[in-house]
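Here it is, the structure in full.
Missing here: one protein chain of the complex. Every other protein chain is in place.
For subunit A:
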Amino acid sequence: MPRFFTQDHEWIDADGDTATVGITEYAQGQLGDIVFVETPDAGKEFARGDDAAVVESVKAASDVYSPVSGTVTEANGDLDDSPELVNEDPEGRGWFFKLALKDRRELDGLMDETKYKAFVDGL
């Protein structure tokens, strides 16, 4: 399953016409201790770049954008009680939401893992 990355440090796993979105290991390290995640309700529609979620560290709130257009099918309910999952396993159990993709071709504009790693190394 291919994984793509954005310059805003979201990752997206595309599986056919559905996708899972979260924030990267780099992003969670920058944010520090995460104490709350506001995830979107199922049925919500996003255009690419829309505000999709809010992740709150001890210090600050940060927006998470939808990397592509689509409709939310599910939010990660585990984050309600255990927001620290985003620190512990950001690219696994700490996923934020799943989307029904509107246009798979939008993925073509995103970075793959190699490009993202080079992007982060340059920051």
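We adopt the following convention: a residue touches a chain if its C-beta (ideal position, glycine included) is under 8 Å from a C-beta of that chain, and two chains touch if they have at least 3 such contacts; residues count from 1.
Rule of thumb we're sticking to: contacts and distances are computed from a predicted model.
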Omitted chain, identified by the protein name its UniProt record gives, among "Xanthine dehydrogenase family protein subunit M", "Cytochrome P450", "aminomethyltransferase" or "Sugar ABC transporter permease": "aminomethyltransferase"
Residue touching the undisplayed chain, where the options are A:Asp33, A:Asp78 or A:Glu113: A:Asp33
Where the missing chain touches subunit A, by residue: 32-33, 35-36, 38, 54, 56-61, 83
